[in-house]
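Note that this complex is displayed minus one protein chain, with the remaining chains in position.
We just call them A and B in the order they show up, numbering each chain from 1.
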Amino acid sequence: MATKAFPLNAWYAAAWDAELRHELLPRTLANKKIVMFRRSDSRPAALEDACWHRLLPLSKGRLKGDEVVCGYHGLIYDAHGRCTFMPSQETINPAACVRAFPIEERHRFVWVWPGDPALADPALIPDLHWNDDPHWAGDGRTIHVKCDYRLVVDNLMDLTHETFVHGSSIGNDAVAEAPFDVTHGNRTATVTRWMKDIDPPPFWAGQLGKPGKVDRWQIIRFEAPCTIAIDVGVAPAGTGAPEGDRSQGVNGYVLNTISPETDSSCHYFWAFVRNYRLGDQRLTTELRDGVSRIFREDELILEAQQKAIEEHPDHIFYNLNIDAGAMWARRLIDRMLAAEGATGTGLRAAE
Amino acid sequence: MATKAFPLNAWYAAAWDAELRHELLPRTLANKKIVMFRRSDSRPAALEDACWHRLLPLSKGRLKGDEVVCGYHGLIYDAHGRCTFMPSQETINPAACVRAFPIEERHRFVWVWPGDPALADPALIPDLHWNDDPHWAGDGRTIHVKCDYRLVVDNLMDLTHETFVHGSSIGNDAVAEAPFDVTHGNRTATVTRWMKDIDPPPFWAGQLGKPGKVDRWQIIRFEAPCTIAIDVGVAPAGTGAPEGDRSQGVNGYVLNTISPETDSSCHYFWAFVRNYRLGDQRLTTELRDGVSRIFREDELILEAQQKAIEEHPDHIFYNLNIDAGAMWARRLIDRMLAAEGATGTGLRAAE
Partner (left out) sequence: MATKAFPLNAWYAAAWDAELRHELLPRTLANKKIVMFRRSDSRPAALEDACWHRLLPLSKGRLKGDEVVCGYHGLIYDAHGRCTFMPSQETINPAACVRAFPIEERHRFVWVWPGDPALADPALIPDLHWNDDPHWAGDGRTIHVKCDYRLVVDNLMDLTHETFVHGSSIGNDAVAEAPFDVTHGNRTATVTRWMKDIDPPPFWAGQLGKPGKVDRWQIIRFEAPCTIAIDVGVAPAGTGAPEGDRSQGVNGYVLNTISPETDSSCHYFWAFVRNYRLGDQRLTTELRDGVSRIFREDELILEAQQKAIEEHPDHIFYNLNIDAGAMWARRLIDRMLAAEGATGTGLRAAE
């Protein structure tokens, strides 16, 4: 069995909705060079970014209506990848086509399926519905991180790192000290951590706007292979949040989907949405910029970790208690890889 | 048989005449590091650019008369590569020498033969005589392109790309639509295209300076392995140019010789010369700068194509009608390679 970093039969976020216009947008996804564009009716299209004739990236050419004109010799392809024009000749070689990829738009992202098109069921698009739900408001960004996407998954599945990496904003000792539960299904794993009756960290104290101790929650939901929605928030201590009444508190979701670009780089799409002060655009901007600063701290750590892993190809990794969530995420990824006849090239764990 | 990108037994342009002075000029040609200089009597010399003793590039040293002094320990080599001085010792090891390369100056270029010196017949220097013929005036430049030199050959052997790459200057639909003929000899291949009774593209309309339809010609002459002289021009339609009377028209030559630097980079020497307004130095400058802008468009395409080819090592290339000239050029290159016991590493063509 070959080793691979990611399954091909999966929907990967390839762009934000607003990024994709009626123009050619090149992007590498799952080691494949892809060119995307919106058609006149706004439906997205995705083609292999290499002309059949001499391999020039089609993204160096231009759109003509809903077709792509190669920038070298002028071959034209329709949105299905079929060649419709060749220069200086009447007949078109029927083999002349480039690969078209299944593409769908949902939850403010454009999703591409790099694997077998016959398996590309839109029902399998990961659930990030909070991102275009009128009961939630917020925005996000994309970070290009030079690491295996699984290192980002590890990072998000264990938030004790907040204490050490993000101590000035969202981390405090309580995160590292509080116990947590891990559950899992066939495609999902969930880490639940309640920190009861604690001093809120600076970020949440500001959001709540009330003095005193809080009950804080972090409920991390992983959906294989690379989507993580984190239900986060605080409520005044003792007002019933752990039992289900969050009405006195503030609630947000950190939405993350981390698409492999290559074996050692990824496009990390994230958004932060909240269920309070929905129309406050200044707050939306402040939160987006604040989370950007926090994720920049992770980015430096993750890229240093990727380099270190490449420098220690034989290192055997031992897991701590805090790694329980990440271990489940990796198991679910490995199952998808096994279903494609491949094995993961993840961390060599001692067990 | 080993695969190679270029024959070694060939004259390759290594420098413009004005580039080579009485000083050390390093350049990589056909994967060989070479140092060139002019002797006191202006004859050029070319040596391997690595001292026999500790390999320091001789180009880091200096000229002393017509000899090269190594910049590390002071070994001295004459223009034939023989060591004539060693520090701190009387006797000189008779094996102490660096390789000297056959070198000739002709048609405003300095030509170097990287292969077997016994085969270096100056009669084999490619014909670019227009470049120092008093009936023609013009100038040129060198472009360093990060691609296999054969991609530049392909580019020049099919000018339909003008329509798509250079639409704002020399390209128009007529180029892609007009039929053409291909003929070949043992070392040459010629593509002839006449576009009769057409609207001239902006560039040629300006050169001709007369209104109305034109007959336009492009006669591309390839001389293996990498020299291409293109006879180009327009004459008022119906004044007899296709039959041989170009007296009412304007005529230029695009002179090109593309020397491999490495397997995936080249020194592209070009000039544009004309047979009209010979003393108009402003026009010479304008044409040189104008052609530079056009070739810059090709450079971007060629480097993108090189990267794409490296990323698709198994791609099978199909040829279109427009590729007939390039196919012949590559066949002639492959013959030269076969004569050296090598096979080309060109595009894998389906045939």
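Everything that follows uses one rule, which is that a residue touches a chain if its C-beta (ideal position, glycine included) is under 8 Å from a C-beta of that chain, and two chains touch if they have at least 3 such contacts.
The structure presented is a predicted model; accordingly, all values stated were derived computationally and were not measured.
Engineer: From the listed residues B:11, B:37, B:52 or B:164, report the one that touches the chain absent from this view.
Structural biologist: B:52
Engineer: Thinking of the whole complex, not just what is shown, which of A:33, A:108 or A:161 touches the missing chain?
Structural biologist: The one listed residue touching the chain not shown is A:161.
Engineer: Would you write out the residues of chain B that touch the absent chain, in ascending order?
Structural biologist: Its contact residues with the unshown chain are 33, 50, 52-57, 60-61, 69-74, 86-89, 93, 95-96.
Engineer: Could you please point out the chain A residues that touch the chain left off the display?
Structural biologist: Residues in contact with the chain left out: 154, 158, 160-161, 163-165, 176-177, 179, 300-301, 304-305, 308-309, 311-312, 315, 317-318, 320-322, 347.
The rule is short, and it goes like this: only the chains that are shown with their structure count from here on.
Engineer: From the C-alpha centre of chain A to that of chain B, how far is it in Å?
Structural biologist: 48
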